[in-house]
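Have a look at this one.
Selected chains only, in their assembly positions.
Chain nomenclature is as follows: A, B and C, assigned in order of appearance, with residue numbering initiated at 1 for each chain independently.
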Amino acid sequence: MSIHVKLVTPITAKGLRKNEHLDLMTSNVLKVSAQGIDIGPNSIECEYEEAMSQPDTILKIVDAENEGCDAAVIDCMGDPGLKGARECVSIPVIGPCETAMHYASMLGHKFTVVTVLDRLIPQFENQALLYGVPSKLACVKAVDIPVLELEDDLNATVEELKLKSIDAIKNHNADVIIFGCTGLFGCADALQTKLKNEGYDVPVIDPIPLAVNTAYVCAKLKLAQSKKCYPQPPEKGMVGFSKPKLKVAN
Amino acid sequence: MSIHVKLVTPITAKGLRKNEHLDLMTSNVLKVSAQGIDIGPNSIECEYEEAMSQPDTILKIVDAENEGCDAAVIDCMGDPGLKGARECVSIPVIGPCETAMHYASMLGHKFTVVTVLDRLIPQFENQALLYGVPSKLACVKAVDIPVLELEDDLNATVEELKLKSIDAIKNHNADVIIFGCTGLFGCADALQTKLKNEGYDVPVIDPIPLAVNTAYVCAKLKLAQSKKCYPQPPEKGMVGFSKPKLKVAN
Amino acid sequence: MSIHVKLVTPITAKGLRKNEHLDLMTSNVLKVSAQGIDIGPNSIECEYEEAMSQPDTILKIVDAENEGCDAAVIDCMGDPGLKGARECVSIPVIGPCETAMHYASMLGHKFTVVTVLDRLIPQFENQALLYGVPSKLACVKAVDIPVLELEDDLNATVEELKLKSIDAIKNHNADVIIFGCTGLFGCADALQTKLKNEGYDVPVIDPIPLAVNTAYVCAKLKLAQSKKCYPQPPEKGMVGFSKPKLKVAN
């Protein structure tokens, strides 16, 4: 029996999450499908855009549970809507940033997030705090390239990632690298090889494949968010958004 | 010259923030006006509802700046939309939970939040972490009464608040009490007197008057959120929400 | 292609890890085999015994890499030899306590370890510190039953686990339970059901299946401990232990 994981990309721009990305994660025990949102920003590069993306992201995760998916993954390193969605459904909801930070904490003494924009540095520091691993965060570094331009010159992007990674390794004792943007899907191998060629033998975490496989593990072992921590929302009036069709509380 | 503070109540239910509340805060140096939201939940009692309340809360704060207000206060202890709004405007944006936690940290060794529902306990613990004062939080206690029923029997509500406060004082060494719901506006004096009558001489913080006066201080001293930390969002497509009319970036 | 995970049980008593345990974790993508140690204590219930168990545990993990295993899991919640083994091999080495604490941090706000003996409480608190998640640990509770007697009356053991779990949930705000002894393999479902029947809907983590599946994910995604953090030991004289046959450093 295969596990079906829904990947919800919380932006209204189309085409970021390609079928070949999904194919790379699919196997005979794991099915991965993707879904964008209909209301919200074209891309997410700040707290404001993250706030605007949350409502429909949560609603799409409710849809995923109603469609019979076994788990949901939010396709953005800000993990927008993570807590709200966990209240609304009983299937495991996985955030790639949370997952990457916890795996990175296991793989080395300290990790670094290499992200796209300087303005996201406080956000990643706050996430490390909230997820409980501030002492494992060596530093956050940014390459200063907007999300939707990351793939314009992918080689140049990976080269920048390499330079920032080496700064983190040499000057902040980082020993694990996390991609700080899910738009960098698939570049982990290239970066890891480049770093190894310069003498830095460190794992590079590609957050979406890791989050999808973590969702698989949770679903397989019947582990999901604690309903004591994330109980179903109360029945209540809601203006301007469709009300989620919550399954009967367990 | 008086300072004009806009209080944005991030729910679609009407009538929570009454004119007499505003009058109590108004003086010859301070004008306070209030505004609800048009899109979002009737009340906020969980992470999901907080997520749904954020988009229009942010947009209403942008409106406040465009109307010439000197500062904005979010009228909910979850501080929904605080960071997103701070990016969108240059006037100070104040969250009552953040303000209350920082003032409480100054008034005693440890503080307690007495809130409405058990399910909000992790949320307040997370806020203490994010706001940088986890070591000052003695504990969070809940009276288990829904927001919209708090005023049904106000005496009983305050009596419950007293019992939870005493538990926090005696068993967790709390020495300052914060109301964990802005729906309890105006009950601070009654609770403080009841506690004093039982031998506990502790300040009780009513978060909205404190947040409004903090907004006044910031506006008067020309202090606002750091634009290095909260830079304006990038120009970008947005589906399903009106785009905020941001003032030209400074 | 299936992933082969070696489970190294770091005690000299035989029969703790039964074939049916392995079968429960085996699938068409995952092969699990087990191995005890030849030098060390019969069981592990204190720091001294953990110290005595480490040398051969590390050597058995080196053997596992030389046999072609894709990953190794240490079968004890003390994670004995974890760091030393990670230096000696390039395949991922997974500790069940570390893994359980990080997954538990993702599944709720705070977790509890329910273990066998009071004397282990400081050890689990130290592990939470070292693994970087002290703020997520609600408390450690112990049922006070020696490891090798846990299965004598399994119903009574699970009943005791339930009482300690409820204490942690009610009095320390725990919302995830971790079994603090790998000797309790397979009891998670029973405990979770008992807790749900009493109104506590919390996940119960069975550390060995979780660690084995985490090893699977790491091996599949080619993630292993950082060699910057865990470089190969230097070539050196060793008296009284066989020298590990390390693969050529990468």
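The definition used in the following text is that a contact is a pair of C-beta atoms (placed from the backbone, for glycine too) under 8 Å apart; a residue touches a chain by one contact, two chains touch by 3 or more.
Just so we're clear, the structure is a prediction, and the values are computed from it rather than from any experiment.
S.K.: Total subunits of the complete complex, with 3 given?
M.R.: 6
The rule is simple: only the chains that are shown with their structure count from here on.
S.K.: Can you name the chain whose C-alpha mean lies closest to the mean of all the C-alpha atoms?
M.R.: It is chain A that sits nearest the middle.
S.K.: Counting in whole Å, what is the centre-to-centre distance of subunit B and subunit C, each centre being its mean C-alpha position?
M.R.: About 44 Å separates the centre of subunit B from that of subunit C.
S.K.: What is the distance in Å between the mean C-alpha positions of subunit A and subunit C?
M.R.: Spacing between the chain centres: roughly 27 Å.
S.K.: Subunit A: which residues touch two or more other chains?
M.R.: Within subunit A, residues 229-230 contact more than one other chain.
S.K.: Could you pull out which subunit C residues touch subunit B in their complex?
M.R.: Those in contact with subunit B are residues 109-110, 135, 173, 175.
S.K.: Would you pull the subunit B residues touching subunit C in the complex into a rising list?
M.R.: Interface residues on the subunit B side: 121-122, 125-126, 129, 134.
S.K.: Over in the complex, which subunit A residues touch subunit C? Could you list them?
M.R.: 27-29, 94, 98-99, 102-103, 105-109, 131-136, 169, 175-176, 200-203, 205-206, 209-210, 213-214, 216-218, 220-221, 223-230, 250
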